[in-house]
Structures are given as C-alpha cells and as structure tokens.
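Note that one protein chain is taken out, while the other chains of the complex remain in position.
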Amino acid sequence: MIKKMLKSDDFKLKNCINYIFVAAATVIFAILNSTGGLKTSYANLLVQIGYSIILAVSLNLVVGFLGELSLGHAGFMCIGAYIGTFISIQLNTVIDSKVICLIISMLCGGILAAFFGFLVGLPALRLKGDYLAIVTLAFGEIVRTVLKNLPWFGKAMGMTTGAVKFTKKDAPLFIVVFITVIIVLFLVQSLVRSKHGRAITAIRDNEIAAKAMGINVTFYKLFVFVFAAFFAGVAGVFYGHYTTPVMYTFFSYNYSIEILVMVVLGGMGSINGSIIAATLITIINTMLQKYLPGELAALKFLIYALILIGLVIFNNAPKLAAFKEAVSFKALLAKLTAKKRRPEDILNDPAHWDKIPTKIRMDEVLSTDIQPGNEYVPDKPEKGGK
Amino acid sequence: MSDVVLRTENLGISFGGLKAVQDVNLEVKKKQLYGLVGPNGAGKTTIFNLLTGVYQPTTGKFYLNGEELNGKTQEQINRKGIARTFQNIRLFNNMSVIRNVLVGLHNQPEFKCSPVSSILRLPTHYKTEEAMRERAKEILRIVDLEDERNNLACNLPYGKQRKLEIARALATNPKLLLLDEPAAGMNPHETEDLMNIVRKIRDDYDMTILLIEHDMKFVSGLCDEVTVLNFGTVLAQGETNEALNDPEVIKAYIGG
Amino acid sequence: MKKVLALILVAVLCLGCLAACGGTGDDTTTTTNGTTENNANAAYDLTKVGEYTANNTEFVIGATGPLTGDAASYGISVQQGAQLAIDEINAAGGLNGIKFKFDMKDDKATAADASTGYDALYEAGMQVSLGSVTSGSAESFATRAAEDEVFALTPSASADPVINASNYSFRVCFGDPDNGILSAEKLAKEYKNIGAIYDSSDPYSTGIYDAFKAKMKELGVTYLEQSFDAENNRDFSTQIEALKDCDVIFLPIYYTEAGLIAKTCVAKGCDAFLFGCDGLDGVAAQIDSTVTNKISYITPFDVNSEDEKVSAFVKAYEAKYNAKPDQFAADGYDAVYAIFEAMKALGVENVKVDPAELGKALVSVFTADTFAYGGVTGNMKWIASGACNKEPIIVEIN
Partner (left out) sequence: MSILFDGLSLGAIYALIALGYTMVYGIAKMLNFAHGDIIMVGAYAFYVALISSGHMALGIVVAVIFCTVMGMVVEKVAYKPLRGASPLAVLITAIGVSYLLQSISQLVFGADPKVVTIPSLGTVSLLGASISVSSIITLLIGAVIMAGLTVFVKKTRTGRAMVAVSEDKGAAMLMGINVDKIITITFAIGSALAACASVFYLMQIPSVEPTLGSMPGIKAFTAAVIGGIGSIPGAMIGGVLLGVIEKICLSIPVLSPYTTAVEFSLLIVILLVRPIGILGKKRREKV
C-alpha cells in the first residue's frame, strides 16, 4: 500500500514543490522572526500574502477548474471576517489563547461561508457565464450591505477586533496563516488530483458530455462552491485577526476582482500560478503604497492599471503568441541545450495534471450559453399519444 | 422477451409544433448491432437525445431491460446503463486521453471513493486510482489508443477522437451503447478498422449497440437489423438488407 | 514552465529574506551623546535613539489617508493642510533648528491599507503621527501605533473607537456623539417639523445620527427619518420629497452629498433650513446661486472668519494650492501645529528621538492641564481619553 502511495503522482517532486517552498518560507521566516530579524512590516506582509494565496487558490478552484466565473469571492471572505471574528471575540472572553480562538473561529467562519457558498451554488446550476458572474457579484454586495447595517457588527464603523487582533507580543500570525496555506494547498490539490477533480474539470471542458458520462453535475458544482467558499471564509477570519476594525468597505466587488486578477494572471487552473500571482500582486501593492509619496498616490492606480493591461495583452493577445514563443524561456533553453527532450518523455509522464488544465480556453468560462435542459421548453405532451 | 434490451413505445417529440420524431417503436435485443439510418434531418440524433435524457419525449415511453426511463436525467440514464457518443465530437479537450476514459469510469461501483477519502488521501484513494488507471488502459487497448494515452484529446486526429469517444462511453459500463455516426469523417481503412472494433466490443462485452450511420457499407456490413427513418417517422424496419432495399427507402433516399 | 514559476517563487522569497535581514542591519545601539535634558518626568527619555530613526535628519511626521478612491478629496485636503503647516514651520526655522518632514501614505480608506501604511512609515523613521483621516483607517492605525507607543493625533477621524483604541490616540476634531447631541438639543429647542437624512454607509454619519436619535428620543421629540447609502445612491429626490414640509432638515453627512441635497431641494421646491455638522464644511463650493435654502452647520472652522490666524491660513493655502481650504485641511494644519507646540514645550532636540519615548512624552503634555493650543479651528484642550475640547461656532450660508 505504502509503495503504491509513494509511486503515485503525489510524491513526484514537481507536484509537491509548492509545499516545499511554502514550508521552507514558513520555517525561514519563523526563525528570522524568533531571532528578531524580521521587521513587523514584513511579518504583516506575509500575513497578507498568506490570505491572498488562500483566496486566489480557492477562487481558482471555481474559475479555473470548474469553469464558472465568480465575482463574489470577497463576499464569502466578508462573512468569515465579520461572523468568524465575532465568534472569536466572544470566545476570547472564555479562552485566553488567541491562537485557539483563531483556530476555532476559522472553522466556524469557514463553515458559515461554506453554507453561503451552497446558497450561491444553487443558482450556479441554472446560470452560466456572465449571468452567474453578476449573481455572484450581487451576492457579495448583498452580504456587505446587510452586515454593515447590523448593530452587532458596529454598523458602518465596522467591528473593532482589537481584543483578538494579533499584536507584536503575540505569536506571529503569519506562521498560523502559512501552516493553513499548506493545509489548504494539500486539500485543494488532493481534490484536483483525484477522480473528483477529474469530474470537475470534465464539467468545465464539456458539461453535456460530462452529464452523458453520468457525472453528477449538480453535486460537483455545489461541492466546488462550498469548498471554495469555506477557504474564503477562513481567509476572512485571518483578515479579522490581522487588522482592526473589520470594515465593509474592504469587501467590495473591487476586491473580488483583484482576486480574480490574481487567478487570471497566475493562469487559469494553475495552482502554482495562483500562489505566485497572489504573492507578487500583494507585494506590488504594498511596495507601490510604500514608495509613492502622498502627492503621487493617484499614480499608483495608473501604474497598476498599466501593468495589468500590459500583462493581460502580452499574455493573451493572439498576435503576440508567435513573438512570445520565439523569446520564451523554453525556446531559449531549447536553443541553449541542443539536446531536445524527446516528446515521448514528456508524454509518458503521467503527471500532467497541472499542466493540462491550464490549457482551458477561457471563452468556455464566459459564454452565454444557457445550460442544456433549460434552453427550450418542448410542447406539452399531446393527449392520446398521437 | 427477456433478451430485449431497449424497447420504445410510440416515442415522439415535437418542437413548437414541428413533430421531429413520431411514433418510433424499436426493439433492440441483447448483443444485437442495430442500425438507425435515414436522410439528414430524419430525427436519428433526436432519438438518441430522447434515449439519453437530453430531451424529454412528448409522447411515448422507452424501457431499458423492461425498466421505464422516461423523465430521468442524463446522469441517471447513464447510470442505468445507456452510454452514447456524439455526432459532433464532445471530448474533454483539455484533458489527456486516459483522463477522458477515467472520467467515464467515475461512477463504477468498484471504483467508489468518496471525496473525503480523496481529499484526505486515505488509502482507498490510492487503491482506486491505481485500479482505475489499469482499467482505463485496458479499455484504451480495445480501441488501439493505449499509446496515445497521455496526449491531449484535442490533439488526436479525427478518427482517433471518434474511437476515444467510444472508449469513454464504454468505460461507463453500459448495457446499451449508442454510437452517433461513428465512422463519419473516416477513410475506408479507418472505417474497416472501426467495424472490427465495434464487433469486438459486442463480442467481448456482450454489448448491445444501437448506431446511426450514413455509410451504407458500414451499416450493411455490421448491423443485424435496421430502422429507416424519414421526417421523424419509421419508413422501414427489419433485417438489414431487406429494410434497406425496401422501395419506400430507396424512394426516400433517391428522392424519386 | 513550472520550473520557471518555481524559480520566480524562490527569487521572491529570497528577496523577501534579504530585505528583512537588511532592515535590521542597522546598528541601533549607537547613541548620540548630545545634550541630556533632565526632565522632571523620568518616565520617558528623549535622548534615546529609535530603532528605525537612527538615520533621521528631520523630525518625521507620518499619516495615512485616502488619496485615491471615493474619499480621496478628504485625504488630499488633510495632506495639503498638514504640508502647509510643515512648510511654514520649516520656513520659520523648525524646532531648535531641526526641520520637519511630513509623509502621508494612501490607505484608500481601508483598515488593512492603513495598517500596512503604518508599517511602511514606522520603518521609514516616523516619530510621531497624524493617525489617519477616516474613522475605520484611523482606528486601525491607532491600534498598530499603540503597539509601538507611537503618538497619533488624528485630524478628522471623529468616531469614538479611534481614541478608545489606544492611550496614544488623540484627535483634533469634534467627536461624533457630541455633534449629534448638540444638534439634537438645538433643533429640538428651535424647530417643530424636523427631518433628518443620514448616510447609512458612513461611520461619521451613523455615529452622529445614532447619538442624535437617542437624544431626540430622550427629549421626546419626533421627527422624520430618511437615509441613503453614498456608495450606491446619489439621487436624493425621494428623501427630499418625504421631508418637503419640514422646517429644518438635519444633515449629519459630508458636504459632497449635502451639496446635492441642497440642489435637489431647489428642484423639488423645498425651502427647509438645512442644518448639519462639521462635515458640511465645504458645502459652499458645492452649491450655486440657484440654492436659496438657508444652510448652517456646527464647525470649529469658518473659512470666511475675520480671525487673523484663520485669514492668514486661508490666504497661504490659497496661494499654495489655488483652492479654498476646507475643514479637513484646517484640521490637518492644526494637528501639525499642535504636535509642534507640544514638542516645543518638551524642548525636543534629538532628531533621532525614539518614537515610543516621544509618544510617552507627548501624551504627558497633551493630557496636562496646562497645555492648550489655539489654532485655526479654535482653542483646543485635550482630555485623557484623547478627545479634544473646543468651542463650536455656527457658520451660516445664504
């Protein structure tokens, strides 16, 4: 049995490289932190990177693997941040340890967000493409509007989370976040690299064929929405323990879009891509804030917008494809090492899991096609069978 | 009667007043190779869509091994034992060949593995994965695609894509296999090859096969019985050569 | 491709490590044995050099505020007001010959960005701060600042959680509940048909309005209530229609929306008296001659005041920015001067002074009975909670 396990793709280096890196980063930064060598700003940046990774990876599950466009991810995060942290604050009056409060509230916030994920998943069964996108966006805004008007959460002022916020004196939050990132990666990759992940990508590739193969489309769509919402909720709880107050303004659809940008730039269906994009975008945002003096703050958006447009055009423009191939890293490498990898070597590698889904054509995500089964109504049955 | 796998009773559907299929009565027996022929627009694919739950019939009923399947969803019908291929190929294009077949194996009881055990990587997961892979290779061997198993489905040539669709449908372990123009776009050599494969499937798996085909050589060389459709109604039915030589059929085809 | 990605990840992480290590490379133990001032209060030591301030050549005042997004105009006003004060102080020779530097980071009015903004500022050598401009960000900023014992004097964040967040958090503006109670008392006494419109999406507005509502209930006065959500509604016809027959409409909101409400009043033929709080300052620029409604608001700052200090400030501001200052600018200006005065009272001479020591010292100054500062927004005195006492004036337009 163990031999089988070790033989499986899970233990190939390329499939666990991301664990290794995240784990290494956690250890290195933890050591640095314990020796006092880590500035607070970097510790905080790490927390932001951590929850961004969780958000991006979980959204990738919905957009990249299931192929449904969701613009409401910040809404799930909002639920986790508000309700999860609220629970944590209540717990804090009984339990002294912030870490334990955090872990319990993480589960609570995640489960609550997952419940809402289920509710949002229901329309996903009937709607596709832009229609689903606007419904998820609407959901995010509804959550935000309701939460900001409830007196328990401090109304428009937001909920003060000072009681459970991790300060310098507490255990470094980023370690908890990064350990969670590893767990999330494990859970998400395990799902993706299993028969269930295959079923999910099958639905994305061709829903009609998936149905004809007996795949329970309803179950898997709901499952993915619930799964992804859970992690977004967890990320929200981290947010609540990282900063105070938890304010509704943060969770607008603009933030959902920012997460989507991470997913798209990282590559649809590429988990490592999401990790890298989430890390880089968070760093870029912080750096732009840090180094642009007040008067030039408006430039930040300008630069961000230009980078965004430039990157997307560079990555996606059909006309640039040939140019990119000519200058790509692979082409250069091939030129340098005259010895070419035989195609069979690549092909016979059964671990093409990650690579293959990135080939998804994104127009399959954004199409207005109405689901089969709803697209027309046949005439009423004629009486008498004639 | 027990050897009748598929039976339809006055099966029909109309779209907004247009009767696409009307009063179709089929009886397909076990291990039979049954052909469904007719000019374009005769309603052949519509019948397939009715039988697989894509459309719900407006009249009539159909039974698989005596069990009525009206009103079931596509997923349910597949699990009851009807699998199909598509006229316009519908593979999972961004997945490798073997993964396409693995998706077909998804619901087989012997490969049961709950999402929880997969996500938590319990031993069941590894066991089923391994077993599924073996079975998938076996199935690919039948259609001569084992060597292509790690290629992307969309990179296969047309003929192989058709064969892969058959393999994928076969993977769902059906009692009845519906093939929608399996030889379309193939050259004579490939068609010959395909005929052998279809026969092999029937013999090795005791499979009952209902197929739509325009290639008359293919049909007459393969099918035991055919139903000829025209404008949604049955024109002729019976033993292959007999039905195809029916004067009504020749009239419909030649247009005389 | 994956290897490339992996390489990039490595590179990023390494860079992160290097940066993190580099930051602490500074030898922080070297102290300049300059003048040692023996202050009576031994709780703080103004000669101590801070961890990140060892390279300072100027006193660094930091702040965050919304410089982009919906609330950008408020942040920019504060930034300009504060910068003007800094320029004036520096032109006059600074403090004991040491100049000041002001740095404001954009926080888009979000708590998370205020926190990262704080980190950036603190590690760039910030010694004292103006907190943040909007309430949520200011609470976030103050909470972070409390960890490092950095003094934060927010110009405009009026919600109570901001000053409650830490002992080092003070404010220049009025508190929201005070505004609400004051308005309720005034309106209940002078008017019969009272209406109110508040912004349910804004902490400033809900803060004042909740206090107003409670006070009105206590006074037993009934009134008509309407609300809007500034993020989503900018058309006020329904609200004005409902309050058409009121004598007075209470507007605990900001001037942008108030200007639109005034214009809607004209369109709807409503001639009610519009009454608001300090957020309404600046409304004059948002209305035109068609508006005939009487508008007035409680504010500490009147841009048209005859007061010498105020007119000098307005003149200097106009010369520098080619625009009239609003209350945010005045608050920013006063906040800088208040800190300057307090530092002068402390006689700070060490440009590399540790922020925590300076913070403790400033708290002791601000909470002392003897310390008061007369600025363009009135004469201010602070209490231990961090709230500021100053006389409100009522400004009338039309």
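The letters A, B and C name the chains in turn, as written, and every chain counts its residues from 1.
Criterion: a residue touches a chain if its C-beta (ideal position, glycine included) is under 8 Å from a C-beta of that chain, and two chains touch if they have at least 3 such contacts.
Model, not experiment: these values are computed from the prediction.
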| item | value |
| --- | --- |
| Touch with the omitted chain, as defined above, among A:Ala138, A:Ile182 or A:Ile284 | A:Ala138 |
| Residue touching the undisplayed chain, where the options are C:Thr57, C:Thr222, C:Ser237 or C:Asn304 | C:Ser237 |
| Candidate in contact with the missing chain, chosen from A:Ala163, A:Ile257 or A:Ile284 | A:Ile257 |
| For subunit C, residues in touch with the removed chain | 67-70, 72-73, 75-77, 200, 225-229, 231-235, 237-239, 241-242, 256, 259-260, 263, 266-269, 285-288, 290, 323 |
| In subunit A, positions touching the absent partner | 63, 69, 123, 126-127, 130-131, 133-135, 137-139, 141-142, 145-146, 149, 208, 253, 257, 260-261, 264-265, 268, 298-302, 304-306, 308-309, 312-313, 315-320, 361-363, 365-372, 374-376 |
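As a convention for this text, only the chains that are shown with their structure count from here on.
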| item | value |
| --- | --- |
| Category of the chain touch graph - line, ring, star, complete, other | line |
| Chain occupying the middle, per Cα centroid | A |
| Subunit A and subunit C, separation of their C-alpha mean positions in angstrom | 36 |
| Euclidean distance of C-alpha centroids - subunit A vs subunit B, Å | 39 |
| Complex interface listing, subunit C residues touching subunit A | 1-2, 4-6, 8-10, 12-13, 16-17, 19-21, 23-24, 65, 67-68, 72, 79, 103-107, 109-113, 115-117, 119-120, 122-124, 135-136, 139-140, 143, 147-148, 159, 161, 165, 199-203, 205-207, 210, 229, 231 |
| Subunit A residues touching subunit B - in the complex, by the definition given at the top | 1, 4-5, 8, 10, 187, 190-191, 194-199, 201-202, 204-206, 208-217, 223, 347-350, 352, 356-357, 359-361, 372-373, 376, 378-382, 385-386 |
| In the complex with subunit A, residue positions of subunit B that touch it | 10, 12-17, 52, 54-56, 58-60, 73-75, 78-79, 83-84, 86, 90-96, 98-99, 102-107, 111, 113, 115, 118-121, 123, 125-130, 132-133, 150-152, 168-169, 171-172 |
